[in-house]
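Every protein chain but one is kept in place in this view of the complex.
First chain written, first letter: the chains are A and B, and each begins at residue 1.
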Amino acid sequence: MNEMTPPKSERAAALKGLGTSRKRVEDARFTQGKGNYVDDLKLPGMLFGDFVRSPYPHAYVKSINTDAAMAVPGVVAVLTAADLEPLGLHWMPTLAGDKQMVLADGKVLFQGQEVAFVVASDRYAAADAVELVEVEYEEQPVLVDPFKAEIEGAPVLREDIADNLEGAHGARRHPNHIFTWEAGEKEQTEAVIGDADVVAEEMIYYHRTHPCPLETCGAVASMDKVNGKLTLHGTFQAPHAVRTVASLISGIAEHNIRVISPDIGGGFGNKVGVYPGYVCAIVASIVTGKPVKWVEDRIENLTSTAFARDYWMQGKIAATKEGKITGLWCHTTADHGAFDACADPTKFPAGFMNICTGSYDIPTAYLCVDGIYTNKAPGGVAYRCSFRVTEAAYFIERMIEVLAIKLDMDAAELRRINFIKKDQFPYQSALGWEYDSGDYHTAWDQALNAVNYKQLREEQAQRLEDFKAGKTRTLMGIGLTHFTEIVGAGPVKNCDILGLGMFDSCEIRIHPTGSAIARLGTISQGQGHATTFAQILASEIGIPADDITLEEGDTDTAPYGLGTYGSRSTPVAGAATAMAGRKIRAKAQMIAAYLLEVHDDDVEWDVDRFVVKGAPERFKTMKEIAFASYNQAIPGVEPGLEAVSYYDPPNMTYPFGAYICVLDINVDTGTADIRTFYALDDCGTRINPMIIEGQVHGGLTEALAIAMGQEIAYDDMGNVKTGSLMDFFIPTSWETPNYITDFTTTPSPHHPIGAKGVGESPNVGGVPAFSNAVHDAFRSFGLTQTHMPHDHWRIWKTANGLGLHD
Amino acid sequence: MEKMHLKLTVNGEQVETLAEPRELLIHVLRERLDITGPHIGCETSHCGACTVDMDGKSVKSCTVFAAQANGADITTIEGLGNPDGLHVLQEMFKEHHGLQCGFCTPGMITRAYRLLQENPDPTEEEVRFGMAGNLCRCTGYQNIVKSILAAAAEMNAAKEAAQ
Partner (left out) sequence: MIPAAFEYHRPDSVEDAVKIISDHGDEARVVAGGHSLIPMMKLRMTGLSHLVDLQGIGGLKGISVDGGTVTIGAMTTQHELIADDQLAASAPIIREAALQIADPQVRYMGTIGGNVANGDPGNDMPGLMQCLAATYTLVGPSGERTVSAREFYEAAYFTAREDDEILTSISFDASASGYAYEKQKRKIGDYATAAAGVLISKDGGSCSAASIALTNLADTPIYCEEAVAKLVGSSLSGDDISAAVAAAVGASDPSEDNRGPVEFKKHAAGVVVRTAIERAIERA
C-alpha cells in the first residue's frame, strides 16, 4: 500500500457495502410523489375495465343481458365467459394445479366472483355500465363450514371436476375434497402419543385474513397488433412467471410478451397470483386493440383476490413428565375456498406446513393436511410468510403453551429444554427438513434477560393477587415465542411453480468508467432491493453501492427469476448477486494480473482492488480494471466486464427469532394494551441493519393486526362481513406500539454471504407472541385455547366464560 | 352528465379543467391534471393515501367531489418540495427510513405537513394522534413518527437560527 492509499477500513466504508445502514436510493422518488405505480400509468387511448361481480356465494347463472350496459356512452365492450370461451380463456390454471373461472361459466362459487367485464372509456362510464348488466341467478345451498363439506347432502361446489377423483395432489375422496397431504410417520407418532406420560391436545385455528397491501392489484394490458407484441404492466410479485403463464394460456409466443412490474405499493403475498382481472385486461386489449387498465377497488381486493391462512389445526403433543417432547401430531383442515389457488411450490400443496416442529428437537412427528372447497374466495397465499410457515409457527407455539399448562411448567423453561442444540446443526427434522444453522439457547437467554423475564413473572403474580383481591380489573399477559422459519424457496430439486424451478438470477454489467448496472429476477415491493442488493455487490466487487444501478421487474431486460415472496429474494437472488459478483471479480483478477504483469495467482483482493502479493504498493483498482476491460486487448480474455448467475440454492435458509410481548388486558372492556414488545431476530448475515429494523417494525404491526382483530369473516350465508377498511382491522399509528429490536447473528453455512432473509420473520413470530400473551393473561383461570383474532368482544367473551364477570 | 368548468389552484398554479360534478377530487388530480403523487388506497376515507392539503386543511381527496373543491387552493406532495430543495419532512423521511413501498408516503408527508403547521413542536403522542388518519402497511409507523419528530426539531432549529 502506498501513502496515497486510504486505509482498508476507510475504503470499505466508502463502498457502503454489507452491514451498512445505507439510506435508501428509492426514497427520492417516493418522498416526492414520483413513484410509478400501475395506476399512475396512462397510455394513449387507454380504456378502463371493471367487473360485474356476484352478490351470491353459490348460484347458477341463468342469463346475462348486456344491452343496457352497452348503451352507456363510452362503453366499448362487455365480456362474459361466452366471449372468452372461443379463446379457451374462460378458465385459467391456478398455481396449485387446479383451474379457476376467469368469468362465471354457468355458475358462481363465492360472493364477489367475477361475472362480466365491462370495458369503457373511463372508470366512471365503466362503473355506470356495471350497474346495468342484468344477471339472472338461481341461488344454491351454500357451504361455509369446511367440516360440513363431506357430510351427506352437502352441496357439490365444483361440478366441473365432481367426477374427477384424482386431483393434482393425489386422490380426492369427495367432490368437495381437494387433496390429502402427509408428512412424517403416522403409526410411530400415534404409538408415541399412546405411550406418553403426558399428552396435550387442542384445536388451533388460524383464521382467514388478507394481505391487504395499501395498493390494490391492477394491470394495464397493451396489445400492439402491428408488431404482435403484448406489453403487460401490473402488480406482479413474479413478473417472469406471469409472462410464462400468460404465454401458455394465451398462446402468444413468450418472446412477444413483455411483462413489467413497476413500483409496487406493498405485496405481502397478495400479488403473487394471477387474477381474472389480468386475463380480462389482456383479452380486452386484444379485442379492442387499445390499452386496457384494470385496477380493483379495496372491497374487490378484500373479497376476491388472495385470502391467507384459514387453517384448522388439530394437534397432539406428547412429552415426558419432565417436559421432554417425544412426539407431535397434527391434522389440518384447510379451507381453500372455491378454487385451489394457493401460491405454493407445486410439490407442496400445504406449503411448508411441515416446519411445524418449530425450534424443537421432536423425534417423531406426523402431519396430515386436507384441502377443502367452500363457497369462499380462492387464495391461500403466504401473507408475509413463506408458504404456510406462519400457520406452522402459530400451531407449534400454541401447542408448546398448551403443553406447558398441562405440565404446570414455565413455558420459557419448557422451550429451553426442547430447543435443538447448537451442535445438532445441520439438523434433520422429523418432518423432513434439514435446518442449516441456529443457536437458539443464546438467543433465548438474551431475550429473557433483555425483558427481565423473572421480574415480569413476579409482577404478573402480584397483579393476579391484586385482581383476585378486587384491586384491579386488569390482567397481565406475557407472550413468548421462539420461531424457526423456512424461507428462500428454493432448491430446484424440490421447489417449482408450474414446472418453473425456483432459482433466481442476477446479471451485472460494469461500465467503462467503473460504475455498474445489475438486474435481478426479483421485484421489490418496498423491501429496498435497489439499496441492499447494491450493497451485496459493493462488498463483492469493490464498486461503491452508490455507483451501482439496480433494476428489476422488466422481463425484456431482467434475467429470468421467480420473483419476490416467501423471503426468497435475499436467500436466492441475493446469493445470485454475490455469485455473479464473484464471476466479475474472477475476470477482474485476470485483467489486473495482466496489467500488473504478474501471474493471476500473484494478485490478491483488497476491498476495492487487486494488489500484488507482498507488494501492496502495486495494485489496480476496480475502476482501472473496468476501464482496461474495455480498452485493452488482453490475450485470452474477452473484452467487457459482465457476468450472470443463475443460483439454485442447495437448501432453504432457516431464520429464527425470540419474541416477547407483554400486555395488560382489561377484563371488562376486552381491550389489550401492549406495554412491551421485544423482538430478537437472527437472519444470518445482516446486509442493512436499518432496513432489517424497518422490516421487523412493519411485520410486527401486521402481526398485531392479525392477532388482535384482522379477519376476513363470512356469515352463515356466505356473505363477507369484513369487506372494507371500516371493518378489516389495520392498526393506525395510535394503536401501534414502539418495538424494541435486537439480534444475534448465525450465518447460513450454505449461502454465499451467510444471509437468511428477514422480511417475514416478524409476521411469523409476531402472531404467536401477541396471541400467547392474551392466552397467558388468562392461564391462571384455566384457559388453554381461544381463537384469534383477539378483538375486544372475543377477549371479553373469554373472560366472561371464565367467570371473571361474576 | 354535463361537465362543469373547474378552477383550482394546485401547487401554486391556477388550473382549469372540465369534469363531471361527481368526479372525485383524487381522480381529477390524477387523471385530468396528471398529479399522481396522491394515491388511492381504500376509497372509503380510512387510509389517507389520497391526502392533500385543501384551503389549509388535510383532506382525503377520495371523499371530496370535484364540484365541492371548485375554487379551492390545493397542495399535494408535488408542491411541498422539488428535487432542488426538498421539504424538511421529505428529507427526514429519507433520513429515518420513514417509508418502504412508498405508496402511503405522499399522503403521510402531506398530512404531517399540516400537522406541523398547526403544532410545530408535537410530542410523540400528539404525532401518533395527529397521524391516525393515515394507514401504512410497511413501516409499523415507528420510523414515520421518528421522521416527523425529527422534521419538527429541524424546522424549529431553523426558525430559531433565523431569529
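In the analysis below, a contact is a pair of C-beta atoms (placed from the backbone, for glycine too) under 8 Å apart; a residue touches a chain by one contact, two chains touch by 3 or more.
These numbers come from a predicted model, not from an experiment.
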Checklist entry - Of B:V10, B:V59 or B:L149, which residue touches the hidden chain? => result B:V59
Checklist outcome for this item: Cross-chain touch to the chain not pictured, restricted to B:T51, B:Q90, B:T105 or B:S147, is B:T51
Checklist entry - Contacts of chain A with the missing chain: which residues? => result 123-124, 126-128, 131, 297-299, 668-671, 709, 713, 721-722, 726-727, 729, 731-732, 734-735, 791-793, 796-797, 800, 805
Checklist outcome for this item: Per the touch rule stated above, chain B touches the missing chain via residues 1, 4, 20-22, 24, 43-46, 48, 51, 57-60, 63-65, 67-68, 70, 111, 115, 129-133
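Note that only the chains that are shown with their structure count from here on.
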Checklist entry - How far is the middle of chain A from the middle of chain B, if each middle is the mean of its Cα atoms, in Å? => result 30
Item to check | Contact set on chain A toward chain B in their complex | outcome: 23-24, 26-35, 37, 39-40, 42, 122-124, 212-216, 263-266, 268, 297-299, 525-528, 690-691, 693-702, 724-726, 730, 732-734, 736, 738-739
Checklist entry - What residues of chain B sit close enough to touch chain A in their complex? => result 20, 22-23, 27, 30-31, 34-44, 46-47, 49, 76-78, 81-83, 86, 90, 93-95, 97, 99-106, 109, 127-129, 131-145
